[in-house]
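Just one protein chain is left out here, and the rest sit where they should.
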Amino acid sequence: MQHMSTGERVLRGILIALALIFFLFPIFWIVLMSFQTNAQILRIPPSLFFSPTLENYTSLITGQLKTASGVLTLNFMQNLFNSFILSTASVALSLVLAVPAAYAFARYKFRFSEDIAFTLLSFKFAPPLLVLLPLTIYFQKIGLANTYFGLIWVYQLITLPLILWIVRGYFEDISPDIEHAYRIAGHSWAKTFFKISIPLARPGIAAAALLSFIFAWNNFVFALVLASADKQPVTVGALAFVTASGIQYGQIAAAAVISITPTLALALFAQRYLVEGLSLGAVKG
Amino acid sequence: MYDQERDLIAALAGHRIGRRDFMRRASQLGLGAAAMSGLMGQMASSALAADSSFDWKAHKGTTLKLLLNKHPYADAMIADLDAFKELTGMDVTYDVFPEDVYFDKVTAALSSSSSEYDALMTGAYQTWTYGPAGWLVDLNDYIQDSAKTAGTWDWDDVLPNLRASTSWSGVPGEALGGKGAKQWALPWAFELNSISYNKRIFDQQKLEVPKNLPDLMETAAKITKDVSGVYGIGVRGSRSWATIHPGFLSGYVNYGAKDFTVDGGSLKAAMNSPEAKTFTADWVKMIQESGPKNWSTYTWYQVGNDLGAGASGMIFDADILGYFQNNGDTKEKGNIGFHAFAANPDAKEPTPNVWIWSLAMSNFSTKKDAAWYFMQWATSKEHDLFGAVKKDMVNPVRQSVWDNDDFKTRIAQNAGYLEQFKASEPGAKIYFTPQPLFFDVTTAWAAMLQRLVAKELPVDEGLDQLVASIDDQMSQAGLQ
C-alpha cells in the first residue's frame, strides 16, 4: 500500500470526498435546520443563510415549548434518559450473555452447537409485529408490561443475536495458539478467557456493541406497545413534534441531533478499540 | 391558591359579584394574565360545583389514568385539569403519545384488554372498530342516568350532528345516530372541511374565492400559472384513510355520490356511480393540474405547511388546519381567509365531512363511574368555553360556546371563519357509511386515487376496479 501512484491517490481522495458528501450532507442539513425556526426552514427556495436560533434546543432541554397558544410541556429529556437506560442495559446484558456464547461456538464443536447458534440467530427472524399482540397480553398477565426490566428483556431480541454472530466471527479468526501458550504457563481457563481471548477480540466486541447499541437506540415499536408514556425512548418522543397544529421541523432536527450525541460519544470512545485491528494482525497466524 | 383569590373566585362563581368587579379586584391582587387563564377555568368549574343537587365529590380519592394524543385539545384539558381535581377531589394522570403512533398505542392497549387506561381520546371512525370489538362502554347508560350526570351538563347543547355522528348501532350500514345507536364517545372538539385561502395572493391577483369545483379548478390553475413558485390547491394524497375523509369526501357527497349503497344487510361499493365518476375525474384533474407536486405523500401537515409558508394558494381541508396556520408562527400568519364550499354547482349548501376528536371510556376500566365524572367535566360547557377562549380548543362542539361573545370576538380575528362555520355547520356530519372495514376501504380508495393521479389507468376503469376489489373484501367479511 506504500506504492501508490499519484493518479491513484487523487482518485482515492475524490472517492472519499464523494462518500463523505453523500453521507454527511443530510446530516449537515439536519444540523442547520436544528438552528432554524420553522418559518425559516419552510422557505422557498431553501437557503443556507439564516440567523441561527437556539430556541429548538432550549425548548427541548427545558421541556417548555412556547407556542402561539401558550407554553406546552415536553418530556424529551425523560425520553432521552429512557433511551439511555434501555440501550445501555440491553447491550450490557447482551455482552455478558453473548460473548461467552460466541466464544463457545467459535472454539468448541459440541453437540447441537450449530443448532443452538442458529436458534439464537433465528430470534432475529420473527418480525416484531408478529409477536407484539401476544407479547402485550402475556406481559400484562405476568406484570412485566410497563417496566424497564421487561423492555430490556425484549430488547435482547435486537441486541443479542447481533453481538453473538459478529463476535463469533472474530473469535474464530483469532488463532487459539496464544491461548494455549497462556494455558500452558499454568493459568486457569477463566483467566485465559478474560486476559487473552477477550482483549484479542476487542475490535469485534467493540464494533458489535456499538452497532447493537445503535439498533437498540433506534428501535421504537417495542416501547411504544409495551410501556406507558414515561418509559418511551427518544424515537417516540421526537414524533411528538408532529401535531395537529403543524409539524415542528426545527425541533425534530434538534431532537435528532441531541439523540445522536450519546451514540456518537460511545462511538468515539469505542474507536480506540475499533482501530486496534491493525496491531492485532501482527499477533495472529 | 391563596385564600383571598379563592374567595374572590367563589364570589364570582356564586354571582355575588359581577365580572367587571371581579376583573378589577383580580388586578388589585396582582394576578397576571397567565394566572388568570388558570383561574378562569377554576372559576368555571366552581360554577359547576355550585349545582348543589349533584355530588361532584362522590369519587373523591380515586385516581384515573387517561390515554391522550399530543394535540392542542389535550393541551387545553391539561391546562385546566387542576380545576377538575379541585372540583372532585380526584387525581388524574395521563399518558400522551404522538399523533403519528397514537392509534397504534390505543389498538395495542385495548386489544390486549389492558385495564391501565380509564378514558381515552378517539376519532369517530375508530369507534367503528373499538365499539363492536367490545372495547368501549355505551355512554347512553350514563347520559340518561340523572344520579350519575349533573343536570347542568346539558347534552342537548352539543351540536346534534356531532352527537349523531359519534353513535352507531354497530350494524354495518345502519345510519349513525339511528335507532338503537350506542353512544360510543362524547364529541370533544371537531373540524369540518372548507376552503382556507391566502388572502394576500387573492388580493394581489384580484381573485374571487371559488364557489364550486369547476370554479375552484379554474382559480387553482390560474394561481399555478400566474404566481411563481405557488401552486393552486392543497389537498391530501397519502395512502391512507386520511386522504379520503377531508376535502375529497366533502366534495364527493356534494355531487350526490355515496361510498356504499345499503340494501338490507348487504353493502355494495358505489365509487363507480355516474356522480362519483364525474366528481372523481374532476378531482384527479385538479390535482394533476394545480395540486402539490408531491401530492401522494401529502398528509395534513404538509397541506397546512404549504398554506402557512405561502407555497399554496388555497386548501380544501379542515378549517382548523387553516386556523392553526393563521395563528401560528408562520410566514402567512394573519393572511389566511376562510370560506364555506359546496363543490357541486347545483348543490344548495355545503356538505362538509367532519373529524371529531372525542372522549371514550374503556370497557376494561375498573373505575367507570369515576371516569364518567371526568368525561362529564371535560365535555362540560365550562371547560369547552375555557378551551375555546383561552386555548386552541377549536372548533368547540357546544352551541352555547358558539353563542358566547368572548369566543366570537376571538374567532372573528380570522377573516371569514365565523361565516364559513355558520354556512357549513348545518350540513356538517360524517358522510361515510359506518361499517367494520372502514380502514380497508378508505386505504384502497386512496391507493386508487394515487394511481389515477399518476395516470396509471383511466378514471372510469380505475373506479370499476376499486368497486370490484372492495365488493370482494366485503363479501369475504360476510357483509354482502
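So that you can tell them apart, the chains are marked A and B in the order they are listed, and the count of residues begins at 1 in each.
Convention: a residue touches a chain if its C-beta (ideal position, glycine included) is under 8 Å from a C-beta of that chain, and two chains touch if they have at least 3 such contacts.
Everything below uses one rule, namely that contacts and distances are computed from a predicted model.
When you check the chain that is not on display against UniProt, which of "Two component transcriptional regulator, winged helix family", "Sugar ABC transporter permease", "Membrane protein" or "Dihydroorotase" does it turn out to be?
Options "Two component transcriptional regulator, winged helix family", "Sugar ABC transporter permease", "Membrane protein" or "Dihydroorotase" considered; the missing chain's recorded name is "Sugar ABC transporter permease".
Tell me which of B:Leu87, B:Val137, B:Leu437 or B:Ile470 is the one touching the absent chain.
Touches the omitted chain: B:Leu437.
Could you tell me which of A:Leu60, A:Leu86 or A:Leu160 touches the chain that is not displayed?
Only one listed residue reaches the unshown chain, and that is A:Leu160.
Hey, which chain B residues sit against the chain that's not shown?
Per the touch rule, chain B residues meeting the hidden chain are 103-104, 107, 111, 128-129, 132-134, 229, 237-241, 292-298, 302, 305-306, 309, 311, 436-437, 439-440, 443, 446-448, 450-451, 454, 456, 477-478.
To test your reading of the contact rule: which positions on chain A touch the chain that is missing from view?
Spelled out for chain A, the touching residues are 1, 3, 12, 15-16, 19-20, 22-24, 26-27, 29-30, 33, 41-46, 93, 97-98, 100-101, 103-105, 107-110, 113-114, 116-127, 129-131, 133-135, 138, 153, 156-157, 160, 162, 164-166, 169-170, 172-173, 175-177, 180, 183-184, 186-189, 203-204, 207, 210-211, 214, 217-218, 220, 234-235, 238-239, 242, 249, 252-253, 255-256, 259-260, 263-264, 267-268, 271, 274-275, 277-278, 280-282, 284-285.
Basically, only the chains that are shown with their structure count from here on.
From the mean C-alpha coordinate of chain A to that of chain B, what's the distance rounded to whole Å?
39
Can you check the complex and tell me which residues of chain B touch chain A?
37, 70-73, 75, 79, 94-101, 104-105, 108, 111-114, 116, 229, 300-301, 304-305, 308-311, 320, 324-325, 327-331, 391-392
Give the list of chain A residues in touch with chain B in this complex.
My answer: residues 37-39, 42-44, 67-70, 72, 132-133, 136-137, 140, 145-146, 220, 224-225, 228-230, 232, 236-237, 239-247.
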